[in-house]
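Missing here is one protein chain; the remaining ones are kept as they sit in the complex.
As written, the chain order gives the labels A and B, with residue 1 at the start of each chain.
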Amino acid sequence: MRIHQHPILSFDKRKTLNFTYNGQTLEGFEGDTIASALHAQGIKMLSESIHLKRPRGFYCAIGNCASCNMVVNGEPNVRTCITPLEEGMEVRLQEGKGHIR
Amino acid sequence: MKQVEVLIIGAGPAGLSAADILLEAGASVAIVDRSDRVGGQLTKQTHMFFGSQAHYASKRGIDILTILFDKIKHHPNLHMFTNTTVAGLYPDKVVACVQESRYFTLQAKAIIVATGASEKSLPFENNDLPGVYAAGAVQTLMNVYGVKPGDKVLMVGSGNIGLIVTYQLMQAGVIVPMLVEAAETISGYLVHASKIKRLGVDLRMRTSVKRALGTKHVEGAQIWQLDEQWQGIPGTEETIPVDTICLAVGLSPLTELLQQIGAEVTYINELGGHVPRLNDRFETTVDGVFACGDVAGIEEASSAMIAGTIAGLEAALKRGYKIENVAERRASLHASLATLRSGPHAAKIRKGHEKLGVKS
Partner (left out) sequence: MIEKTGVPSKEAVLEQFPERIVLVKPKAIIECYKEIPCNPCSTSCPFDAIHVPEDINVRPTIDFDACTGCGICVYHCPGLAITVMQVKDQKVMMKIPYEFTPLPKVGEQRNVLDRSGAVLTQGTITKVQTSPKQEKTALIHVEMDAAHLHDAITIEVTHGSHES
């Protein structure tokens, strides 16, 4: 899902970062947020609704709506749309409201 | 607790413009923004701006950001706090901040709230499915991170954001077969509408989304026509095979922090929702707390930059700084803002301001 050619912008080759999503190793780029790196791999479902367990993706991408909250390195409710991706991050789908370690 | 002189919340067009004039006047400025990137919505505006050439018209938003930030970024009196969310704003101007998992407080002498706005949603069946995205979010994903939201997109809403993002999706190589609009006529600039129409986008008025199709993510959209009462007309349904439904259905000002600090806000539909009551110096009902940009009512980024400069100028004067030719500069800024708000497209903004009891 990456854009390779663009009339206005240039997306230069950036450093590759490895991270895991539910235990599966994936690649993203430096400068990505967790959500953009997942979306680039075709992973659109980022959380599930608290009661009905319906799939949720991102919505606002500015850290406002909580639709993209995930468990990152064990910490729940991380707004993945504004959190920069880091090497070795462990990202998991969040169940319910999340559990504090 | 760290003391700062003027604290600006939000590093978008309004906040950066305010910082510029404050630094020029000699003030010390701290800017807090929850993103790790400076610029707010300018970071994704790849289109050329309207307005007067004197105020960056014809430049692309992303290039305007570079100009604005380059002017101030090395200033010794500027302190940037990016990736930092303001979690609380208190009447003694104590500002509670969260930076990743670190909590700290700042105390300011004056505060400029330039938090911008958040995108609205639209009620329809399955509107929570992954693949139903706000237009600004799609713009961020594409233009900041270089990721396509999908391969085929239905755009909902014909305001400038809907029209512009449609064009930008096409620039990213995404197919946009159709744009639907609930109203009878196109609500954004006609030049933007013509630009996508001539490239083959089907523009449908009095049409809306009935439901999103799919179980795990969007696999299609069912649209239908609307009657004069904005109700869907049974029997007019059509299925559009898309993997993304992009909602460009308006914005609402992010006034939570202003409400926390006790600033008076009023609900004004035409301005997008709750907006602060401001005096002609863009100061809220709380002494020394100013507001500018979309948080004070939804407008264009060009207006936000001018409003930010006005708020910054007034905050500098309030702090006792001298600004050369102040009367002239103030008059000229207000005149530019009045011009941006005087055309037929700004009728809604003028009506909102009238309800609020302020001059446009």
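The rule is short, and it goes like this: a contact is a pair of C-beta atoms (placed from the backbone, for glycine too) under 8 Å apart; a residue touches a chain by one contact, two chains touch by 3 or more.
Keep in mind the model is a prediction, meaning the values are calculated, not measured.
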{"item": "Visible contact partners (per top-of-document touch definition) of the missing chain", "value": "A, B"}
{"item": "Selected residue (touches chain absent from view) among B:Gly10, B:Gly51 or B:Gly352", "value": "B:Gly51"}
{"item": "Contact with the hidden chain (one of B:Ser194, B:Gln231, B:Asn269 or B:Ser332)", "value": "B:Ser194"}
{"item": "Which residue of A:Ile8, A:Met45 or A:Leu93 touches the chain not shown here", "value": "A:Ile8"}
{"item": "Residue among B:Gln171, B:Gln225, B:Thr255 or B:Thr309 touching the omitted chain", "value": "B:Gln171"}
{"item": "Residues of chain A (touch criterion as defined above) contacting the omitted chain", "value": "2-8"}
{"item": "Interface with the unshown chain - residue positions in chain B", "value": "47-53, 57-60, 63, 148, 170-173, 184-186, 189-201, 203, 205, 302, 339-340, 342-346"}
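Methods note: only the chains that are shown with their structure count from here on.
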{"item": "Partner chain A, residues of chain B touching it in the complex", "value": "34-36, 46, 60, 62, 83, 85, 101, 118-119, 121, 128-134, 136-138, 140-150, 171-173, 215-217, 254"}
{"item": "Touch list for chain A against partner chain B, complex", "value": "1-3, 5-9, 11, 31-33, 36, 39-40, 44-46, 49, 54-65, 67, 75, 81-82, 84"}
